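I'd like to ask some things about the structure below.
Other chains dropped; remaining ones untouched in position.
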Amino acid sequence: MLWFASLFCCLILAQDIGNAAETEKPSETQSCNPDMCDLLREFGAMTEYLRAVETRLTDSETRLTDSETRLKESENQILELRNKEGTKVIFSAATGGGDRHIGPFNTDTTLIYRTVITNIGNAYSPSTGIFVAPVAGAYYFTIFLHAGGSNTAALFLYKNNHYMLMTHDFPTNADRADTGGNAVLLQLQRGDQVYVRMAAHTHVWGSDYHTTFSGFLVTQM
Amino acid sequence: MLWFASLFCCLILAQDIGNAAETEKPSETQSCNPDMCDLLREFGAMTEYLRAVETRLTDSETRLTDSETRLKESENQILELRNKEGTKVIFSAATGGGDRHIGPFNTDTTLIYRTVITNIGNAYSPSTGIFVAPVAGAYYFTIFLHAGGSNTAALFLYKNNHYMLMTHDFPTNADRADTGGNAVLLQLQRGDQVYVRMAAHTHVWGSDYHTTFSGFLVTQM
């Protein structure tokens, strides 16, 4: 009779374990003695179950650590891309000068483009005429000149102390104009200077629209 | 004797718990009564074990939530970079016009470059001659002209209603040609218009190869 009650109780227990999430706990008044071996079997099964859960957790932790490492690397690469994308160096300037000629002067002179059209990154100085590379990279520069024909027009583009390219035209009859231009892609280190020199005894037309100096960062390197 | 059996059974149990993943469950026929305190000890140990597992799980959940947040942020940043990289605005067009002069006209006229060489993004309209910025950013524009010497050649680049730069040359002896060009980097808002006006009483050579208008998005801003 006691054994029967015990068995009955164990069936209840089995149901309890099987439906632990859905059912109420046995009432406080229930009092019984299930077969100990059933309990041990359930206990063993639960231990096994817990070990399986722990194994899965360990796997998840490993995967999570791996993901975190990859995510950190991705974040670093995104940051690098964003920094590159966010580094904007873009300028255009004209000589200004009130619609009259600038020059001729007796010596080569740095031509200052005083009318800033665009100067994103402030790498070009309209007070010195000098562009200073804020980051290492490849930059595009282009110059255009307009000048009356009474004098030679000759501009030189410099990288630091090196003359890189020029545009010029010889004098011609009085009312004629000369135009010219050139362009170059330069690889610059941070701090490299790029500027335009006007040759001695030459001139360019000074306005906000004609004689221009433009440049931009094509790519960081 | 009963106590001895009980102890023996508990050793089996301990082994079971210790090797739950590797060993079979106790056979159905096993029937025994281990010391209750051993079972309680095992039960307590398993509870502790489960709590430790839960603590690790909670840690993992926290790390996972953190990773998900960072991943979402990375995805947003990648999307932004891809959108920027994917926004391509690039055009080149020539006047066309069948190898004869376009102009002179009695008034300033928007010069329509009808021969499209490249028009990625369709921001330039070959029917109106107007470029409309599809996104805010810095854009590079360059114009070149070719013209016979019998008339002045004069082109103005406009941003909306503002005259930004020009290239021109005066008339000269009949069979001579004039060439000219200029370039500028402009910061535009979405919808800003850039186009070229030809001055009244001037002309340019109309062909698919000489007088050109080009531009591209350097960087979104």
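Think of it as A and B in the order they're written, each chain with its own count starting at 1.
Quick note on the criterion: a residue touches a chain if its C-beta (ideal position, glycine included) is under 8 Å from a C-beta of that chain, and two chains touch if they have at least 3 such contacts.
This is a predicted model, so every value here is computed, not measured.
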Every chain here is the same sequence and 2 are shown, so how many copies does the full assembly contain in this file?
3
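Here is the rule we go by: only the chains that are shown with their structure count from here on.
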Quick one: report the Å distance separating chain A from chain B, using the average Cα coordinate of each chain.
11
If you look only at chain A, which of its residues touch chain B in the complex?
35-37, 39-41, 43-48, 50-54, 57, 60-61, 64, 67-68, 71, 74-75, 78, 81-82, 85, 88, 90-92, 94, 117-118, 120, 142, 144, 146, 175-177, 179, 181, 183, 209-210, 212, 214-216
Can you check the complex and tell me which residues of chain B touch chain A?
9, 13, 16-17, 20-21, 25-26, 30-34, 39, 42-43, 46, 49-50, 53, 56-57, 60, 63-64, 67, 70-71, 74, 77-78, 81, 84, 138, 140, 142, 156, 163-170, 172, 178-187, 218-219, 221
